[in-house]
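First up is the structure itself, then whatever we jot down about it.
Missing here: one protein chain of the complex. Every other protein chain is in place.
Entry: chain A
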Amino acid sequence: MMAKSSYSKVDEYGFERPTNFNYELYDHFMSSYIRVLTRRAQRWNTLKYDIYKKPSTLKRFIRKGIPSDIRTAAWMHISGAEDIKNSSTFTYRTMKQKISNQSIIDIIEIDLPRTFPDNIYFSSHEHLPGMLFNVLATFAHQNKEVSYCQGLNYIVGLLLLATKDEESSFWLLKILVEKILPQYYIVTMTGLLTDLDVLDELVHKYEPLVHRHIHNIGMPWAMGTTKWFICLFSEVLPTETVFRIWDCLFYEGSKIIFRVALTLIRLHKDKILQTSELGELITCFREMKNHPSVINCHQFMNDIFKLSGNLSNSTIDKLRIKYGKKKL
């Protein structure tokens, strides 16, 4: 499936490649990545369910990539989505039947054709927009605090492309929004604003020159990176790279977002420092998806775990408390 796409103008998930896409580089990457994928599939296949019993092996395996054909089951298992599904009082089907609030229905319906309009699966698959609606509307009805937040449409869109399954996409969305990500999508978006401050402190620690430059130019982090947090890099990085990130996000939690963010900034350090005004800087952030190291998702995932220093969930949580309090 992936081999065929190496010369196609559309990637294996139905997205058009950028007009300036470097096919030569991609082909070079894919010739080695296919071997990686084959090997990973064999390794996962050998261990089968035993893999979930050994946390250290599991973490290493997940960081090297979950094979796409078992991704749905693996995501459900490692994220805890399977558990909340099994312990839930209501089935997905019953919750879906409760969709009734017309204003929620209207606002989601407006966004359906505006979600990945250029993706060949979303534009040609007759059921996909309906599945997208069902997941978003069911979620909105059962979580009154979040209801529907723009940006979730892209996350569910990618979940559907990865899992091809409406119900799994619902539970994965639920675990993401309610457990893994802190308060990003509520009406005040407090969690997002806090994490932007956390990012600021981490950049100051890891890349002080970049930090000073960005402050000199006067770019609030929200301008360059809101989509990183809200869309979890969908629409920001190549799809395969996004799914590799999500593999780790589902298992290790939201600290992964900061590793990715810091790695992106580190990879683009020279370019960022060469910018002299806000427009240039924003453009630099917007074009990060074209960096060769970002397209080579296997290398990129290696890079994000090479960041030294303590980036554990407890470190991040401490920073969240520090900046979260400030906002109260």
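Definition applied: a contact is a pair of C-beta atoms (placed from the backbone, for glycine too) under 8 Å apart; a residue touches a chain by one contact, two chains touch by 3 or more; residues count from 1.
The criterion applied here is as follows: contacts and distances are computed from a predicted model.
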Listed names "small monomeric GTPase", "F-actin-capping protein subunit beta", "Cell cycle checkpoint control protein RAD9A" or "ATP synthase subunit b", with the criterion being the UniProt name of the chain not displayed: "small monomeric GTPase"
Hidden partner chain, touching residue among A:Val10, A:Val36 or A:Met223: A:Met223
Touch criterion as defined above, residue of A:Pro18, A:Pro113 or A:Gly130 at the omitted chain: A:Pro113
Residue among A:Ser8, A:Thr283 or A:Ser312 that touches the chain left out of view: A:Thr283
Absent chain, residues of chain A that touch it: 107, 110-111, 113-117, 149-151, 153-154, 185-189, 193, 220, 222-223, 226-227, 230-231, 235, 278-279, 282-283, 286
